[in-house]
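See structure below.
All protein chains but one are shown in place.
After this line comes chain A, so read on.
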Amino acid sequence: MNRTRTTLVALIAGAGLALGACAPGSSNDSSGESSGPAPGAVKTDAASLGDVTLTVWDQEVRGGQEKQMATLNADFQKKYPNITIKRVSRSFDDLVKTLRLALTGADAPDVVQANNTRSQMGEFVKAGQLVNLDPYAAAYGWDKRYPQSVRNVASYSPDGKTFGSGSLFGMPQVGEVVGIFYNDAKLKTLGLTPPKTWAEFDAALATAKTKGEVPLVLGNLEKWPAGHVFGVVQGRFTKADEIRKLGFGQPGASWVTPENTKAATTLVSYVDKGYFNAGFNGQDYDPAWQNFSKGQGLFLIAGSWLQADLSAAMKTDVKFMLPPAPEAGGSPVTTGGSGLPFAITQKAKNKDAAAAYVNFITSPEAMKVLADNGNLPVVETAAQKAPDALGTDVFTAFGAVSEDDGLVPYLDWATPTMGDTLGATLQDLLAKKVTPDKALETLQKDYGDFTAQ
């Protein structure tokens, strides 16, 4: 018996020693800083690069996304027969979970679609796993075609600490914008016109309520949907630059301001007046907008990603608009950004070929292919033909807000923990478990702790 125990102990100790040899992650040959090629060293003639195989990881798996990707990949290989694309597509969730391991592995992909957030792109930049695209941006003219507000959402400082400025690390294909979907038929029945100001919006909510309609549809079981509603209401009071700092987690702003307090109070007043559907905190996101598409509710604050589904269900009864301009004047401010940007990995064998590929799938011709397949192109949006009436609304809105510099980042991008903090805090706020002041203090703590580092 005694001997058994000693043997076991020895075995365990031995195993412990074997794995105790080095700190985790030390086998990676990461330089710590992300570097790109020297200026002028970029080769843009992809046909002259010899035989290259590019492994590309994307998450364009659904309907129109899948179609545009397949079309562009085929076109690219037709144009450059010397380059073979090995495409690996995964669902978004799957990509998020596996990318971290894939980038550190020996057989890393060459081009990857990485989420803009700090927990993904930011971490990869910090670990020196992505190529700084600034030299390519200059060589291919991306910096001229993509407006600053769009490039910002894929930019980091080379040490990965600052988000929203610095160097370009990815190129997105599609845009996203949060706005207000409204049931046009219902609006007419209620004798209303699309609100042009926030006062008119409030009046429309009140009218809908008195006439027995649900003014605002929200499904907040997943925690994050209320963030989009708050983002839109925040744009009514808070300046775009201030929101940008809060959203990118850059120092110099504060959650505890009179403007943000007004935004939080307004949101709570919507709850008090019964403007949201009953039990919204326990309502699923998808059934909520599906109910809207079946005629429940007047307004739905949500993103352009619902365009195809809502249009299919409601035809011309549904319309999309940007939130009214801020009360202080100026042009509309709303949450938005880009789809997942395409980035080049530090382990890519032929970075010039990878860049040529990224350029191809974000070129003006590619934007047309994107629009033809029902996607919202991130640039040159207004020039494209939308698939249907609602699509035209969305294209117009995105074109206007991105060119007027009214796009502000998703608030949960600010810090690694903000998605969680914001979701839980807004649930608390909407359920009236906390006061607006208390809620803003919680958000400020998350933001403040992070920016103080």
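Descriptive notes on the structure:
As a working rule, contacts are C-beta pairs under 8 Å (C-beta built on N, C-alpha and C of every residue); 3 or more make two chains touch, one makes a residue touch a chain; residues count from 1.
Quick note on the criterion: contacts and distances are computed from a predicted model.
Missing chain, UniProt name from the options "Histidine kinase", "Acyl-CoA dehydrogenase", "GntR family transcriptional regulator" or "Sugar ABC transporter permease": "Sugar ABC transporter permease". Checked against the full complex, the candidates A:Asp372, A:Asp428 or A:Glu441 give a single residue touching the omitted chain, namely A:Asp428. For the chain missing from the display, the contacting residue among A:Gln77, A:Thr207, A:Asn281 or A:Ser331 is A:Asn281, taking the whole complex into account.
Which of A:Val96, A:Leu192, A:Ala313 or A:Ala400 touches the hidden chain is settled by the complete complex: it is A:Val96. Within the complete assembly, A:Ser119 is the residue of A:Ser119, A:Ser165, A:Thr257 or A:Gln444 that touches the hidden chain.
The chain not shown here touches chain A at positions 7, 11-12, 15-16, 19-20, 23-26, 28, 30, 32, 96-97, 100, 103-104, 119, 123-124, 126-127, 129, 220-223, 277-284, 287, 291, 416-417, 419-420, 423-424, 427-428, 431, 433.
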